[in-house]
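As you look at this complex, bear in mind that one protein chain is not there, while each of the others sits in place.
First chain written, first letter: the chains are A, B and C, and each begins at residue 1.
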Amino acid sequence: MVIVMKPGATSLQVQHVVDLVNEYGLKDHVIYGTDRTVVACIGDKRSVDKGAIENAPMVEKIVPILAPYKMASLEVKQDKSEIEIGPNKFPIGGNKVGVIAGPCAVESRDQLLRTADAVKAAGCIGIRGGAYKPRTSPYSFQGLGEEGLKILAEARDNTGLAIVTEVIGVEQLDVVVHYADVLQIGARNMQHYPLLEAAGKVNKPVMLKRGMSATLDEFLLAAEYIINGGNKQVILCERGIRTYEKYVRNTLPLSVVPALNDRTHLPVIVDPSHGTGHAYMIPQVSAAAVAVGDAGVIIHPLLDR
Amino acid sequence: MVIVMKPGATSLQVQHVVDLVNEYGLKDHVIYGTDRTVVACIGDKRSVDKGAIENAPMVEKIVPILAPYKMASLEVKQDKSEIEIGPNKFPIGGNKVGVIAGPCAVESRDQLLRTADAVKAAGCIGIRGGAYKPRTSPYSFQGLGEEGLKILAEARDNTGLAIVTEVIGVEQLDVVVHYADVLQIGARNMQHYPLLEAAGKVNKPVMLKRGMSATLDEFLLAAEYIINGGNKQVILCERGIRTYEKYVRNTLPLSVVPALNDRTHLPVIVDPSHGTGHAYMIPQVSAAAVAVGDAGVIIHPLLDR
Amino acid sequence: MVIVMKPGATSLQVQHVVDLVNEYGLKDHVIYGTDRTVVACIGDKRSVDKGAIENAPMVEKIVPILAPYKMASLEVKQDKSEIEIGPNKFPIGGNKVGVIAGPCAVESRDQLLRTADAVKAAGCIGIRGGAYKPRTSPYSFQGLGEEGLKILAEARDNTGLAIVTEVIGVEQLDVVVHYADVLQIGARNMQHYPLLEAAGKVNKPVMLKRGMSATLDEFLLAAEYIINGGNKQVILCERGIRTYEKYVRNTLPLSVVPALNDRTHLPVIVDPSHGTGHAYMIPQVSAAAVAVGDAGVIIHPLLDR
Partner (left out) sequence: MVIVMKPGATSLQVQHVVDLVNEYGLKDHVIYGTDRTVVACIGDKRSVDKGAIENAPMVEKIVPILAPYKMASLEVKQDKSEIEIGPNKFPIGGNKVGVIAGPCAVESRDQLLRTADAVKAAGCIGIRGGAYKPRTSPYSFQGLGEEGLKILAEARDNTGLAIVTEVIGVEQLDVVVHYADVLQIGARNMQHYPLLEAAGKVNKPVMLKRGMSATLDEFLLAAEYIINGGNKQVILCERGIRTYEKYVRNTLPLSVVPALNDRTHLPVIVDPSHGTGHAYMIPQVSAAAVAVGDAGVIIHPLLDR
């Protein structure tokens, strides 16, 4: 952490900042530049209250140097994690490319079993489908609940596909863990900490989707919550971010894949369906997602009409 | 809802869309333009599965005409709602400007009681402070929990200030309702639907903060969840959105205030603290927030160091 | 174009809008829905003053139906354009993938000629390098000017590579046309209309880079300026957009490639260098750019230190 003082900061004001820094157990290192004095801080800054320093007199800004996450980082664990999913233990994060496909929501037994057969026949390794749906509108279909989970389990029994399904609250966690192979935590819940903490206590892989406007630090800190709780099986899923663009539902920033691979040992997969919102783009954007990631699993809802 | 066909759509393809539309109980109205055929739909589109239509052959796009929320809208309730908060029943949403101030988190009894006295002396009508904190990092201070709520209640007893405090999960709802005057649902939980639904069942005002990248429709639909559950006491709070700007923590779009007042009867308040992240900007940005809103309550953490 | 009236609009107010619409030579088509009246307009809306209609009493919003560009659109020209560049007439926009590489700026004869040899040896089809640089800061190196162009021409003579170089103002257009094979119009000038108009008068391919926050309509309208001036040889280049993301210089939205291919006959290429800002990402993001585009040329500055 580097603290930049405004021009004209007095030595007393610099000392005040140094005192604050020492109070947090950090060693200070003051550098007098031509235009600015900066205070470099050495030590673990993870618990420092930045606001208190940032609002001290004549402080211009604080510049973080270290990433705020730890157990998700490549520095702590240099070899890439492989996470096995489903009855056939397909390894996510290794050199194989696998595809998980399926509808947005489980709507009926017939719909899902037919879809599962098609997904299996197409060579996919998992099926996705929501039994509990996080709906923007209270007037939309909210999912079949446990009934939907049972249908998914039946599809797994028939096909050997891994079941990936969303858990939208702590209340549903137990029942979803009972049936699913991979728990999905959706973009809107990426920073719902009670759910992240609870997911840290279960023994099932978690697919954590990036929040709609999450930074990489926030994304990896959300993963850190789960790992910190005790569950190391976290799969990161990029699903697009919200920008000013209107020809897609979300802007899919594929550079995130090498950026994450440069920072974390966790496997990264891509969701081109939510990342574009248009069926006609899926084949090409999926190809790009494979190309950018060396290995990776692509998730996309089938359009079953 | 207007469905725009691609150029060259055949009459069979247009008919397929008309059939889909009718299936959802909507009346169709086909217009043959010079370059495009469009299908205008008449009726209640709130439960239509847009994806199914959008991905029908030769459909170019769907253009929504009606807002997706209902009970939050000015069309359903034309007179502005006033919501009374705290022991002194200060009316939010009327012509009076009130200020709610306080620290980020309740850190100690001494800190909070001293702050409450200062807040009261400054003429504010409420005090804010978190007992349960939604922290980006698992390594940050997570709040004092119920102990913090008790301290807030003591501050209210001393000062008559309304207590505004965050609830971060369904699990804490009962205890927060027990002590607080206004339940805050934070930006990161704006789309945590189990919490919105649960907040719809309680008899306390809810201050709903806009999500970091929420649209107005999403914001008002989140309010709709609460109203739909039975709780009409919803206060909307703008706290800034995430954009490319870096000199502020968030970009505060004050135009949202007239825009919301044009759409909803719910009161709107502004949080210039999270909306800027810099103490030196608070006086001027608070003045602007009052100027833009006719009436409105400004919330800002005091900086108590 | 569909004009949506606010609820409660009187028939007189609807008639006023119909009159305005007819004034612009459009046929009106009024639809009375359950909650709203909408006026659908038939005819060429390209010259309509939307502001005048949008601010008419009780108008809620205007929804455009048709794209605003014409000559760049697939509707006007269904077969994809191929544009030949350089002494070897490499066809951009066909089924071949070509790579154009080179430094940011031409800094010296030695630097550029060595780079050109390496670019050639690597199998590229063109070399890029700026002789006139659009610099954010007036204190940065502004380019070698005509001297730089001469060096580029010498590199072409040596290698047969096509020369791609930027023109930053109408004043430099003639001299750049004299030496270059492809004129680059940079992101910051994408809406500098005098330059677009002037580029429409020359007989050299133009590589038009997408503005940092341009929509697809704005991008294609910028191309339309050039085509409208008489020059049909326009190559579109995606180079990333500005979003809240900080781990990259720009967010590279590769979905833009299928989106553009769905709308225009113009060839589309991708610049992963400006689109990421990090050398370590270039190989993977370039692979993704090829994967997303079927055919396409990738541009990236070599890092020659």
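Everything that follows uses one rule, which is that a residue touches a chain if its C-beta (ideal position, glycine included) is under 8 Å from a C-beta of that chain, and two chains touch if they have at least 3 such contacts.
None of these values were measured; they are calculated from a predicted model.
Peer 1: Taking the entire complex into account, which one of A:His16, A:Arg36 or A:Lys150 touches the absent chain?
Peer 2: A:Arg36
Peer 1: One chain is left out of this view; which of C:Glu84, C:Asp117, C:Glu154 or C:Glu218 touches it in the full complex?
Peer 2: Of these options, the touching residue for the absent chain is C:Glu218.
Peer 1: Going by the contact rule already stated, which one of C:Arg36, C:Arg128, C:His192 or C:His265 would touch the omitted chain in the full complex?
Peer 2: Missing-chain contact among the listed residues: C:His192.
Peer 1: Would you indicate which residue among B:Asp19, B:Asp157 or B:Asp262 is in contact with the undisplayed chain?
Peer 2: Missing-chain contact among the listed residues: B:Asp262.
Peer 1: Quickly run down the residues of subunit B that touch the omitted chain.
Peer 2: Touch with the absent chain occurs at residues 213, 215-216, 241, 243-248, 251-259, 262, 275-276, 278, 280-281, 284-285, 287-294.
Peer 1: Quickly run down the residues of subunit C that touch the omitted chain.
Peer 2: 46-47, 51-52, 55, 68-69, 104, 134-141, 168-171, 188-189, 191-195, 212-213, 217-218, 221, 224-225, 228, 242, 279, 303, 305
Peer 1: I need the residue numbers on subunit A that touch the omitted chain, in ascending order.
Peer 2: Here the touching residues of subunit A are 2, 4, 7, 29, 31, 33-36, 38, 40, 42-44, 63, 65-66, 75, 242-244.
We adopt the following convention: only the chains that are shown with their structure count from here on.
Peer 1: When you take the mean of every protein CA atom shown, which chain's own CA mean is nearest to it?
Peer 2: Chain closest to the assembly's C-alpha mean: A.
Peer 1: Nearest whole angstrom, what separates the Cα centre of subunit B from the Cα centre of subunit C?
Peer 2: 38
Peer 1: Can you work out the whole-Å distance between the CA centroids of subunit A and subunit B?
Peer 2: Roughly 24 Å separates the two chain centres.
Peer 1: Among the residues of subunit B, pick out those that touch two or more other chains and give their numbers.
Peer 2: In subunit B, 242 touch at least two other chains.
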